[in-house]
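Here is the structure we will look at, set down as structure tokens.
The complex appears here minus one protein chain, its other protein chains still in place.
Read from first to last, the chains carry the letters A, B, C and D; within each, the first residue is number 1.
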Amino acid sequence: MRDLIKMVVVLTVICACSALVLSFANQATREQREYQVLKYVKEPSIKAVLTGYDNDPIKDRVTLKMGTDKKGKPIRKNIFPAKKGGKVIALAYGSAATGYHGLIEVMVGIDINGKITGVSIMTHTETPGLGARVVEPAFTGQFKGLVLSDALKVKKDGGKIDSVSGATFSSRGVVTAVRQALESFSKIKKEVIS
Amino acid sequence: MKHPELTVSVSPHIHSGYTVARMMYENAGALIPVALAGWFFFGWPALKILALSAGTALLVEWGWEKLFGPPANIRDGSALLTGLLLGCILTTEVPWWIPILGSLVAITVGRHAFGGMGNHPFSSVLVGWAFLEISYKEILETYPLAEPRFLLEASEFFSDPPLIAMKDDLESILEVPWSELFFGNVPGTLGTVCVLAILLGGAYLLYRRIITWHIPLSFIFSAWLFALIMWQVDPEVYAPPTFHILSGWMMFGAFFLATEKGTAPVTPLGMIFYGIGCGVLTIIIRTWGIYTEGVPFAILLMNGATPLLDRIKPGTAGRSR
Amino acid sequence: MSVAREFTKGLWDEIPPFRLVLGLCPTLAVTTAAQNGMGMGLATTFVLLGSNVLISLLRNVIPKKVRIAAYIVVIASFVVIVELSMQAYFYPLYKVLGIFIPLIVVNCIILGRAEAFASKNKLLPSIADGLGIGLGFTLSLTFLGAVRELIGAGTLFGRYVMWESFQPLSIMVKAPGAFVCLGLILCLMNWIGAMQKRRQG
Amino acid sequence: MSEYLLLLVSAVFVNNIILARYLGNCPFLGVSNRLDTAVGMSMAVVFVITLASAATWIVQTYVLTPFDLEYLQTIAFILIIATLVQLVEMFLQKSIPTLYRALGIFLPLITTNCAVLGVAVLAIQNEYGFVKTIFFAFVSSVGYGLALILLTGIRERLNVAPIPVHLKGTSIGLITVGLLALAFLGFAGMVH
Partner (left out) sequence: MKTIRGLRVPGLQDDVSPAGFRHLPVPERVVLPLEFSLGKVNPVVEPGQQIRAGEYVGRDENQMIPPVRASVSGVVTEITPWPSADGQKLLSVVIEANGDEEVVRLPLNGNGESKPESLLRRIAEAGIREVDAYAWPLAVRLAQPSLTPPILLPFAPALRKPVRYLIINGMDRQPGVSVRRNAILAEEKELLESVPLLKQITAAETTLITIYKDQKLPADFERKVSSLGAELLKCPRTYPLALKQGLIPYVTGEKLPGPNDDARSVGAVMLDVTTAQRIAAACKEGYPAVETSVEIIEPARGATTHVKVREGTLLEDLLAQLPDRPQNPAKTIIGGPFLGYAQYQFRIPLTQQTDSVVFQSKDELTHFVNAPCMNCGFCVRHCPMGLMPGDLSRLCEYGHFEAAEKAGLFHCIECGICSYVCPAQRPMVQLLRFGKSEMLAVQEAS
């Protein structure tokens, strides 16, 4: 019996100490980890879609609640503002739509007037050599300078975007994601600037 | 009577006289038509590549024998054969160090690390080739045009090897006469394009009983059948079965590579299963894989299954004790 | 054995994974480059050292029956700390090592040292043991990573060092290269071992 | 349906957990000398990996994620797996002694097997649902078993071959696995 109690006590103490230390470690590193993830995952895309800023868009990020998911939890969305001399000149944020094989996540840069400054594909699972070619500048470059009123559709659907040959589905996915980003721009702009 | 000098040994007291060296040299001899076809379509560079790969193989074998002794044996011709086979599956466009590196890997990692001929689980030729293919896909897959020396005109149908043409544009291969593929008037690796030459060599191997019909026939037939089924399912997407068996390394693989001694099963049923595995995997890899040619990987995979297939024993006469 | 001996044995006589054939998965998976190998090695060393210290200190407190569970908790706690800090401060390495960071917890070496050494020895030898084995592991992984990186990519610690026309044998940084390369190094170790033995008589 | 088929091809052939993902090497090289042992080990691995992935999925979904405890994943999973293997061992010993005799000796070996924890973590990383997690764990471990059995066939033959002396044992075993992985590269690109 003594043994048993000792076993339970020791294990409990070890577990408790462990939990304590770990939760402390978790707290201590949380900020830094979030920053790192964004820096390495998002920064290359942000750099690709925004130009001419002098701040760290990641440090200055604004987190917005954008509706709720199926379970009623709020969806948080990071908006990365590009500033020049302290003034916001453009925003970059992610958007996603389904391609041929699941989600294609894109980063869209939009200047303060609602004009696209750049589009970059962050993640996708399209077929190498086919759908995967939507990441190429030849495709993403087409979006630069477009606004919401432009026909943001692939040519097959009557728009002005040339789809990657042999990969209509993937192209369509990207275009949809970009369009969705533009559609929410005015709302986001208001919240970020205020 | 005086005791004469008598030799004593265990029975039997005779031997067929058919030795490893003879088998290897005959097997290499079967490559003569193949090499000639390589020269016919791709010119002197074909012989240069063969010489480089065979020369390196012999040199490495010699070195290994000097360093570590038997079972390495430069005189038994197995290294020569390995080198020649490796040369046959390269194009004439590769730089000179490719056959050298390939032979080096084939003889050392592919062969002698495992205790030499007959003990290496994977075809040493294909191990050498796969090292190159994985590392230098672009170099290995740069194809020369076929330029027949005489008799035939340069092909008007193919500027790419048939299998690449198949992947790029299925329609383009449909109007090609099969004879074009049969004679090998297509871009490709130097020893694998000419089905005619390979069949001649293969027939010699069969005639000399170096190989039996089981592996080549089940390999080619199962590939044909599987391709036929797919073709029936959707002829717009999948190539015709006859195209599959006449193009690429199918014939060369079935007669010369899949039958490499030591890496293929030895029982009749085992050989047939092995051939079927090779055939079906070839078509699968050709159709859905990222590598143009399925034959080498199919053979390597089935090499891996050989010890298990060899567990299918021929019916022992009698129950087990 | 002296403390120094406990330390040095991990650097040659029992160097993992070449002599002590354990912990093969991270060895094979992360040694595509010298830097990755070194990072993995150091992370493992940290956990090894930490768990050796703690287990050595607690060795008289932990009841025999629950010792394995206790060790696992200790080791896993250190792994989580490594995981969190790497994510915070060495993100690219964290990404490259990926799933193999949490897998340090099942690395056969660590539990092995806890059970075989730290649970029976005082603090100082346990530190020496953990450091020695850990550094040995780091050296091995760095070496294997360097070889694979050099032949497979032509670089060393990310810097290009081969001649200009060199075409890397990129199979070396893929799965087959990992296995074959480690196999050949083990062969080399066997050979060296045999040479040493012969010299000793 | 086709989704599951692709997952099967992916887990068994393209991303085989041992030949492409390097998980579970130590027991892989340890038990691949005799075919009957390899078959036993394969069955044990399939059993434990599938069970463990299901258990860890439940804990992740209903405990760790809702309470923002994801950072405890590693420690939670390893404890679950260790406990689970213990329980399975006790259960088998009591209830299905024949199965216990077949698998028993392998169970402790599996506790410290990267493959078990690895598959569990991968299933979470890939954000599979419950059924898909179980399927993924099952086919992944079947892939492990397949590779193990193929390797064992080869190694049984290498036991009676004149392997150069310094290459004997683990060394040639690793080279063989390397060449097996080389062969499996033929499946590359068939599915993601």
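Convention: a residue touches a chain if its C-beta (ideal position, glycine included) is under 8 Å from a C-beta of that chain, and two chains touch if they have at least 3 such contacts.
Note that the structure is a prediction, hence the values are computed from the model and not measured.
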Among displayed chains, the one left out touches B, D
Of D:P66, D:P97, D:G129 or D:P162, the residue touching the omitted chain is D:P162
Per the whole complex, from B:R22, B:K48 or B:K167 the residue touching the absent chain is B:R22
The listed residue (B:V10, B:L67, B:L151 or B:V233) that touches the chain absent from the view is B:V10
Residue positions on subunit B contacting the omitted chain are 1, 3-16, 18-20, 22-23, 70-71, 115-119, 212, 261-263, 265-267, 310, 313-321
It is residues of subunit D that touch the chain not shown, namely 159-162
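The definition used in the following text is that only the chains that are shown with their structure count from here on.
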CA centroids of subunit A and subunit D: separation to the nearest Å works out as 34
So, in whole Å, the Cα centroid of subunit A is separated from that of subunit B by 51
Shared-interface residues of subunit C (touching two or more other chains) are 69, 73, 76-77, 80, 84, 171, 174, 176, 180
Within subunit A, the set of residues that touch 2 or more other chains is 18, 22, 26, 128
The residues of subunit D that touch subunit B in their complex are 149-150, 153-154, 156-158, 161-164, 167, 172, 175-176, 179-180, 182-190
In their shared complex, subunit A is touched by residues of subunit D numbered 71-72, 75, 189, 192
Subunit A residues touching subunit C in their complex are 3, 6-7, 10-11, 14-15, 18, 21-22, 25-26, 29, 32-33, 36-37, 39-40
